[in-house]
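For this depiction, one protein chain was excluded, whereas all remaining protein chains were kept in their positions.
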Amino acid sequence: MMGGAEEFLAAAVRTGTPLALAALGETVVERAGVINIGLEGIVLAGAFGGLLAAGSGLVAGFAGAVVAGVVVAALFALFAVSMRADQIITGVAVNLLVVGLTGALYRGIYGATGAALTIPTTGTLPIPLLSRIPLAGPALFDQAPPTYMAYCVAPLLAWWLYRTRSGLALRAVGERPDAARAAGVAPASVRWMAILIGGVLGGVGGGMLVLSQAGTFAEGMSAGRGFIAIAIVALGRWHPLGVLAAALLFGAASALQFLFQAMGWALPYQLFLALPYVLTLLALAGLAGRRAVAPAALGQP
Amino acid sequence: MTSPGTAPTTLLALEDIAKHFGRVQALADASLRARPGTVHALLGENGAGKTTLMRVAFGELRPDSGTIRVDGNPVQLASPADALARGIGMVHQHFTAVPAMTVAENVALASGTRGRFRPAEARSRVMELCEEVGFTLDPGAIAAELSVGMQQRLEIVKALARGARVLILDEPTAVLAPAEAEDLLAMLRRFASRGNAAVIITHKLHEALSVADDITVLRHGRTTHTAPAADTDAEQLTVAMLGESGVATPQRDRDEREAGVDAREVVIDARDLVLTDDRGVTRARGVTLGVRAGEILGVAGVEGAGQHELLRALAGRVQPTSGSLRIPDRIGFVPADRHRDALVLDFTLAENVALAGAGAARGRMHWPAIERRTGELLARYGIVASGVRALGSSLSGGNQQKLVLARELDGAPRALVAENPTRGLDIAATAALQRHLLEARDAGMAIVLYSSDLDEVLALADRLVVMFEGRATEVPLDREAAGRAMLGAA
Partner (left out) sequence: MSWLRRVATVALVSLLALGALWLALRLAGLDATRALVALWDGSFGSGYALTSSTLVRATPLILTGLAVAIAFRAGVWNIGAEGQLLTGAATAAAVGLFATPAFGALTVVVALAVGALAGALWAWIAAYLRNRFGVLEVISTIMLNFVALYAVGYLVRGPLQEPTHIYPQSEPLPVLAQLPRLIEGSRLHWGFVVAVVAAPVVWWVLRYTAAGFRVRAVGQNPSAARVAGMVDVQRTTMGVFLVSGALAGLAGAIELTGVTFALYENVSPGYGYTAIAVALLAGLDPLGVLATGLLFGALEAGALSMQREAAVPAVVVNVVEALLVLLILAVARWRGGSAILARLAGSGSGASGDDSTKAGGGGAAGRGKARPGAPPASGTHAEAAG
């Protein structure tokens, strides 16, 4: 029972971390008034970039993930910001592009069957003392390094958005670009920067799927995480700390199956797979009136 | 620096400014000098180029020719940032605060985008600035929840926070009740008395004469008059604004008509209306009024007094929360924001005409018939368009508004509700629209007309109702009485 609970919590954090990183990046993007559906592609590109660069070591792997994420983000920004194209359509196209490119390159480079190659992973890095707290310790502090990055990034982003003038400017762009412009802020530059930050964090989130968890790559391995991250941003009410919590909550919903298995309940596993999505829908419905919280200029070119 | 040691005689000087948009010469030979320690009124009819000139001064528009001087030195203003760096601030008619942020956050945002944001510090900065000019403003309030008067103060504080020495305000009193306007003008005097200059754009003669030290008049983009207010009278200003053969406001024949109206049928009958907006806030209560066939009921009130909700209810566009409301099945409605609420800019003119009644339409759309009718409306109302298949966005603002009015009057509904129908239109379009309203009234239509320009309401209405804090009071057709009622003073 104890072991089951511990495993459940650890799995919740493990599953939640890539979502948290991607969602934190998207929080910045949406705070600047842009909805980047291409996040799914950014995560997938991050995973593939991590795989490509992993040969030169794990640090290089993560660097590769970041570069891949940023390149995809830049393509999105080029259309959605510089050319003021519809953000949804651009995001859709970016996703298609990444699915096709990673799929084709993967097969091209690693063979038609996609050889079951395995690369070393970061493993977990227990934090001294903290990881020895009963129950919560191993779950929270015996995790892969990117998890700790998520812990740090969330408060850092919160501080930036709410306690610096540039954060104020970014939020102003998301609320009312013309007001920001009147205050001497260039909305396009701010949005570009926000989207690139989203690319970095989404890339790391994707990279860790390969470099910290699976140790391998599979086509379409992002498996909808980018989309879930977008839902998580809304669940977390566009606040970095809320988003981190929502991501861990989502991870917990996904990890429920371990808890149930430990308890000896046999239910179809598809039920558990679908559960987080259903819960997200219910939670979004429960947050009725949350439109007031969403950045007012979200999605407007 | 010109002549060091002596104070410059002008803070901001605009000399011989010209500016055109496409084929329209907005400014031809416009000049203005704002002296330190003075309030300056920039006077002119709608479309005279007042706002254009001030946007040039604020660096939003680059002049085709002419010179801008600050403290006597010629400057190039490439952007508002340039203007602000030289101490020129502007408060637009459309406020530019971020609605979701607090006053303190908005002021901090306006005063720089580098470094930390410390909420406590930002709040006390707002208090300081308010104190300097002598008004109050809650630094912790969310901008969206401020009244219009308070939002205007926020805009002023934002300009002050950036070190404005010349403060330009575009029609600042248009949205204020007379007493609020007096507060604002007193504040501007105080601001000016510290060696600064304030420039207010206005089209109201009496305002310019009563508050300004200097007056500049623009007509057709040219400065036609500039002098200290003390050396000027209303007659001179009128001639400068309108030319020798000034455009007369529509003459009314109220006295002859009044006798018959009382006997006519009540077309709109509202009793004890309570109206709630989409956020659940009660915007009007206990409103009882009736509008008879063949009369214009004027509505006045400061922004946010509940008239917006009342007009929508009278037009059958929203349901009252309680009370009884009797209106005709078909009723025309000219909303305040034609781009948002009246027209689909990417639809053709015919489609825009078909839009009225789209909710109740059944079956097929008979486009040939609709296009024919649209063509008739274009001809009858003198709407300049390339054809019934032109897009709504291809029309000028005045022609768009004429199209809206034509559509809403089409088929002679028994009632029409119009909210600020002439706002932003040039003189000719305004006159045409007013004429159509009077003709419709004479043909027996019951009309409810709101305008934020009290003088327009007074000129057109047969009776007047003033909204104050959600309550409606009928008052005599008199500027004095209406002004008092707009402030809640009986």
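The letters A and B name the chains in turn, as written, and every chain counts its residues from 1.
Going forward, a residue touches a chain if its C-beta (ideal position, glycine included) is under 8 Å from a C-beta of that chain, and two chains touch if they have at least 3 such contacts.
Here the structure is a predicted model, which means the values were calculated and not measured.
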Contact with the hidden chain, among B:24, B:120, B:360 or B:379, goes to B:360
The listed residue (A:35, A:58 or A:208) that touches the chain absent from the view is A:35
Option from B:13, B:342 or B:416 whose C-beta touches the chain left out: B:342
Footprint left on chain A by the chain that the document does not show: 11, 15, 35, 37, 40-41, 44, 79, 83-101, 103-104, 107-108, 112, 209, 214, 218-225, 227, 230-231, 234, 254-255, 257, 268-274, 277-278, 280-281, 284-291, 294, 298-301
Name every residue on chain B in touch with the hidden partner chain. 312, 316-317, 333, 335, 340-348, 350-351, 354-365, 367, 371, 388-389, 391, 393-394, 404, 407
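Everything that follows uses one rule, which is that only the chains that are shown with their structure count from here on.
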Go ahead and note the Å separation of the Cα centroids belonging to chain A and chain B. 46
Which bits of chain B are touching chain A when the two form their complex? 80-81, 84, 96-101, 105, 108-110, 112-118, 158
Within the complex, which stretch of chain A touches chain B? 162-169, 171-172, 175-176, 178-180, 182-185, 296
